[in-house]
Structures are given as structure tokens and as C-alpha cells.
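First the structure, then my questions, so here it is.
A single protein chain has been removed from this complex, and every other one stays in its place.
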Amino acid sequence: MLNIRLFASLRDAAGRSQLEWEWREPLTVEALFENLVRDHPRLKAYRSSLLVAVNEEYSAWDRPLSDGDEVAFFPPVSGGAA
Amino acid sequence: MLNIRLFASLRDAAGRSQLEWEWREPLTVEALFENLVRDHPRLKAYRSSLLVAVNEEYSAWDRPLSDGDEVAFFPPVSGGAA
Amino acid sequence: MIRIVEEPIDVGSVLAELEDPGSGAWVTFDGRVRNHARGKSVTHLFYEAYGPMAVREMEKIRDRAMQRWPLTQLVIVHRVGRLEVGESSVLIAAASPHRSDAFEACRWAIDTLKTTVPIWKKEHYADGEVWVEEYAG
Partner (left out) sequence: MIRIVEEPIDVGSVLAELEDPGSGAWVTFDGRVRNHARGKSVTHLFYEAYGPMAVREMEKIRDRAMQRWPLTQLVIVHRVGRLEVGESSVLIAAASPHRSDAFEACRWAIDTLKTTVPIWKKEHYADGEVWVEEYAG
């Protein structure tokens, strides 16, 4: 099982903040996102600016995932102020 | 009459913070200080690093004084912190 | 001190907590909600965080800053949830024996926070709302 988290506009586009993905076979972050787009076509438009973290650390898109990973997709951050 | 003010180590050296100087004839800041040194010889050693203000504004040493001026002599400032 | 909070940030009490007799220079950055942005009037903001990762990234900022400059403290507090105009969203305080290091570290910390810490801001206007998702500098 993969625990998938979505934030900010990405969560709005998917209509939910958390998804569970049943573990079938090894896949990369990129492949996982392509699978998500199939179920949630509105996510596709975000791909070019998207950031991804695996287990709370920024990750490359070609990283292979392991069963049990938490994968977060989110837009560029905008904390802070002024 | 000139109102003369001394601060920090300069005041300690002169033993007082305020002096009055009877107005006799036009003189410059520099000449006033030379006169002060006659009465308070310990001030002499401070001359090279001293700052002067006339009527609460920094002044050049060759500025001619006018009757009624307030003249302040003081060492380099050390306000602020760290 | 690295914190994500939901209640208002009280700058005075954070600073009071941070007494340190060896530090002469304290530089703080206090980021507050402005009443205008992108040419529009802002009514309020909403900040959302990926909480555990945001804390980790703020800890990395602190650790890297303390390696790079001779700091005695680096504090980061970020607020989330709904914020009104004038309220503080982020407080960074850097302390060091000499002011130059505190200024540089504080500036670097807020610049880095804005590009690495997973927190997002939604601006609310009289006529709508928008997620701010481009790094605006």
C-alpha cells in the first residue's frame, strides 16, 4: 500500500487530500503520478510545476517506490510572507 | 556666554559635565578647546579623536562661534550593541 | 525552537523566551499579512502545511544556518490556518555575538523557507480566492 497525499490546489483539483494505492508491483514516482492522472484527469495540468516528496523528503521523479511509502505531491511552496 | 558640555571619558577627565565660558571676542571651536586645555590639562590627550557639536549639530573645528552657542566635546560614540 | 502553530504568534513572548547572555545581536523577521496583493484588496489568508515535512525542512534550515554562521540560536515559527490582515504568519529570530552574522542568517533563513518549506498560502479577496503557488521572491 502507498499512502498518497495532495496539497493546496492539487488537493482541490483531485477533490481529496489523501489516497491509498494498493501495492501491486514496483513503480517509480513518475509512474505512480501517471496512474493517478488516469483516475483524476484534472491533475495532469499540474505536472510541469509539481514537487514530490517521499516519506517527508524531497524526491526525484525517477525514484523507485517501496511498499508502505508516503508520497506527497504538491505545487511550489508559498509560505513565509512579503 | 558659551555653554560647554563634556561627555563620557572627557567629562571624567575634566571632572565636570558642563562649563560656562564668558564671551569676550569671536573665536573658533579649535581656539575654544585650546583655552579649555589651559584650565583642564588632562583634556589635551583627547584632542586627536575628539568630536565636536555646536548647537546639537556636528561641527568642523574651524567654525567661528557666536555668543550663546552650546558647544559639546565628546569621544567617538559607542551606542548600539554587538 | 521550530514550531508550526495555529494560534497567533506573539513576537514579544517568543523573544522573551530566548534569553541568552552570550548573544548581543538579535535580528528578527516578522512577516505579516498585507491588505493588498497582486493589485487586489486582501480580506484574509489561509495557510496550509504538510506539517511533519514542514517541521523537518525548518529544522534543516536551522541546522544549516548554525553550521554556516556562528549563531547561538535560530528560531522559526510559522502559523497555519486563517490569518487576518496585520497578523504574523512567520517569525524568524537569529541570535549571535555579532550583528553581521545575525542579519545574514535571518535573511538567508526566510529566503530559503520560501522555497523549501511545504506551506501554501491562499489569498482571499472580496471577489474570490487563489492559491499562491509561484515563488514570488
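As written, the chains take the letters A, B and C, and residue 1 is the first residue of each chain.
Basically, contacts are C-beta pairs under 8 Å (C-beta built on N, C-alpha and C of every residue); 3 or more make two chains touch, one makes a residue touch a chain.
As the structure is a prediction and not an experimental result, all values here were calculated from the model.
Participant: Would you write out the residues of subunit B that touch the absent chain, in ascending order?
Facilitator: Within subunit B, the residues touching the omitted chain are 5, 7-9, 12, 49, 51, 53, 56-58, 72, 74-82.
Participant: Footprint of the hidden chain on subunit C, which residues?
Facilitator: Residues 10-13, 15-16, 19-36, 85-86, 97, 99, 102-103, 106-107, 110 of subunit C touch the chain absent from view.
The definition used in the following text is that only the chains that are shown with their structure count from here on.
Participant: Quick one: report the Å distance separating subunit A from subunit B, using the average Cα coordinate of each chain.
Facilitator: Chain centroid spacing, subunit A to subunit B, equals 72 Å.
Participant: Check each residue of subunit A and list the ones that touch at least two other chains.
Facilitator: Within subunit A, no residue contacts more than one other chain.
Participant: Where in subunit C do residues touch at least two different other chains?
Facilitator: none
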